[in-house]
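Take a look at the structure below.
One protein chain omitted, others in place.
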Amino acid sequence: MLNAAVLAIMVTMALALVRAFMGPTAYDRLLAANLFGTKTVLLIALAGHALDWSGFLDVALLYAMVNFVGTIAVMRFFEYGAGEEEE
Amino acid sequence: MHYLSVSLILYLFWLILSGHFTPLLLTLGALSAMLSTWLLWRMDKVDKTAVFLIPNLALLSYGFWLLWELVKANINVARRIWDPALPVEPGWARLPVTVSSPMQKALYANSITLTPGTLTADVFDDHFLVHHLCKQGLEELHEGEMERRIRRTGI
Partner (left out) sequence: MNLLLEGLSAACLLAGSFLCITGGVGLLRLPDFFSRVHAAGVTETLAAPLLLTGLMLQMDWSLDLLKVLLIMLFLLATNPTASHAMAKAALHGGQGPNDEKAEEDKGSIS
């Protein structure tokens, strides 16, 4: 069952990638990238348990944080553009 | 005081992550928590207005109610995605908001966003700008049960 879940997550990741390539706007791509990141966290957690890795949960936790901060950072970049507005 | 609680929280987090309980590592963890707090102090970035939520019974019951709403809304949206016969009618609306404290407002806006089918795009003084996937979710918000429950938590 764990393997089935891992497979489902990978299918979702593939779908997100398709959306990321299709666009049409930069926000769609960002949304897809964010979804991809969240699914990566789940993939690490589930696959790590299934394959008996050690320390994988730390990686997943860290990835969740980096994904969130990264999404916010890229979004701010879209919102205000590069160097147009200094805060 | 805030710095003390920040370092305590950091230390607790470190403990959960490390899982080692030998004296040497415990000391090192405490040191690294203190170092982080010192760096924060140097940056002067600790939020002085930080509020510590004390979980009470009302908040807990709100959490469970929200979870149930989440499940229902999820099923609704999932059906709309899979079944082409069901209409998807995205639209915008202004939702009047009567709760006034910042904490309740934040909880309300986040709850709306967390429930699939409705999404808070912007927050104003007396209303939210809400995007909805179907009319049904919006109507439920207009009935105001979520708002009543949030007011009852009393945060």
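Per-chain numbering from 1; labels A and B assigned in written order.
Everything below uses one rule, namely that a contact is a pair of C-beta atoms (placed from the backbone, for glycine too) under 8 Å apart; a residue touches a chain by one contact, two chains touch by 3 or more.
A quick note: this is a predicted structure, and the numbers were derived from the prediction, not measured.
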**Item:** For subunit B, residues in touch with the removed chain
**Value:** 16-17, 19, 70-71, 74, 77-78, 81-82, 88, 90-92, 109-110, 113-117, 119-122, 124, 129, 131, 133
**Fill in**
Residues on subunit A facing the left-out chain by the touch rule are 1-2, 4-5, 7-9, 11-16, 18-19, 25-28, 30-32, 34-35, 38-39, 41-42, 45-46, 49, 57-58, 60-61, 64-65, 68, 71-72, 75-76, 78-79
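Convention: only the chains that are shown with their structure count from here on.
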**Message:** So the centre of each chain is just the mean of its C-alpha atoms; given that, what is the distance between subunit A and subunit B in Å?
**Reply:** 20
